[in-house]
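Please find one structure pasted underneath; my questions will follow.
Removed: one protein chain of the complex. Kept in place: all other protein chains.
This part shows chain A:
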Amino acid sequence: MRYALLVQGSPYSNQASHSALRFSHGLIARGHQLATVFFYHDGVYNAARLALPPQDEPHLVDEWRELHVRQSTELLVCIASGLRRGIVDEQEASRHGKTGHSLEAPFELTGLGQLIDAGLTHDRLVTFAP
């Protein structure tokens, strides 16, 4: 089956992202496809380019990237939730006169329409919230 995930928890603050990643690995191991992950609410922090967890802890941002490499999983970040919280790509940063950016490929800023679309076009949409 083609799966989509909706992740709404901030990494390292609560279990939502950890659970979502473990679920991702589980469904891939069973032969399913993780086609899309949509990050909304505090979940947008999962895309923080500068995240530096201690080396003996899982690097959640890198684990999402790895899913993109393995399965071409689309990593979609809600632009309205992201901009409010300082999660911006290079283009948005320069548009708003900021010197740095906090989000980069394979994560991409996108609109909420993509969440609705994911919910209607995948076999399953599973939510991970705090």
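Note that in this section contacts are C-beta pairs under 8 Å (C-beta built on N, C-alpha and C of every residue); 3 or more make two chains touch, one makes a residue touch a chain; residues count from 1.
Keep in mind that, in the parts below, contacts and distances are computed from a predicted model.
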Fill in the blank from the handout: Given "ATP-binding cassette domain-containing protein", "Putative membrane protein", "tRNA 2-thiouridine synthesizing protein C" or "Amino acid ABC transporter permease", the protein name in the UniProt record of the chain not shown would be "tRNA 2-thiouridine synthesizing protein C"
Exercise for the section: Looking beyond the chains shown, say which of A:S10, A:S24 or A:S81 touches the absent one. Expected result: A:S81
Practice task
For the chain that's not shown, point to the residue among A:V7, A:L75, A:V88 or A:L115 touching it.
Solution key: A:L115
Exercise for the section: Using the touch rule from the top, list residues of chain A that touch the missing partner. Expected result: 6, 40-41, 80-81, 111-113, 115-117, 119-120, 125, 127, 129
